[in-house]
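The other protein chains are all here in position, but one chain of the complex has been omitted.
Up next, chain A:
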Amino acid sequence: MTLGLSAEAWAAVGLSLKVSFWAVLLSLPLGIATAYLLARGRFPGRQLLNGLVHLPLILPPVVTGYLLLLTFGRRGVVGAFLYDTFGIGFAFHWTGAALAAAIMAFPLMVRSIRLSIEAVDPGLEQAAATLGASRLRVFGTVTLPLVLPGILAGTILAFAKAMGEFGATITFVSNIPGQTQTLPSAVYAFLQVPGAEGSAIRLVVISVVIAMSALVASEWLARRMARQRGAT
């Protein structure tokens, strides 16, 4: 079943799914921690952290991509260290695409989770503390279960953003078919070739199907959670 798509195009779809999956999975714990800090923390520099988290949202993606290249490229400060020490390279590699997607999706993820943490009544957390729960266990048994719908929404949003990331990715890891060519990069590449619009359109349809499926799945999960908590 190729749906009239070349192996190269299918590779782009697979790579996008892989890149988005790892980008979201690995940034989720950090996203929850950051959201909690921003929602509940009272420390100097909170506004600075808030600004940093939101930076990828307001910077041109090309700029973010270039900054990533400067930092995580083979000769970048962090990139050189990671490559020499752990053998992890980002430049022109799919892990770089995942890093770019994670950073671009991070503000959306944090925002959604933060809003749902702020909606949790601190009184419930106080009640849990008086019943003998340490701060960590209050978080695990009360805060986290109550913000699960928000985490789910943030995850889906981040996944969608990661699937669609283009500017920072192409700047950071270029557009190498089979290696760093994600779904949007492939659509872009097809549009550059005369007569390849058909392939581009098929890819567009696939990306719409993936996005819609994610949305429907999250709606279904959210409704199931609400029912479990329901009035019965």
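The rule is short, and it goes like this: a contact is a pair of C-beta atoms (placed from the backbone, for glycine too) under 8 Å apart; a residue touches a chain by one contact, two chains touch by 3 or more; residues count from 1.
Methods note: contacts and distances are computed from a predicted model.
The UniProt record for the undisplayed chain lists the protein name "Molybdate transport system ATP-binding protein", from the options "Molybdate transport system ATP-binding protein", "2-oxoglutarate ferredoxin oxidoreductase subunit beta", "Cobalt ECF transporter T component CbiQ" or "Glycolate oxidase". Residue-wise, the contact with the chain that is not shown comes from A:A129, picked out of A:A129, A:V204 or A:L221.
Here the missing chain is touched by one residue of A:G14, A:P60 or A:P145, and it is A:P145.
The missing chain lies against chain A, touching residues 121, 123-124, 126-135, 137-138, 141-142, 145-146, 228-232.
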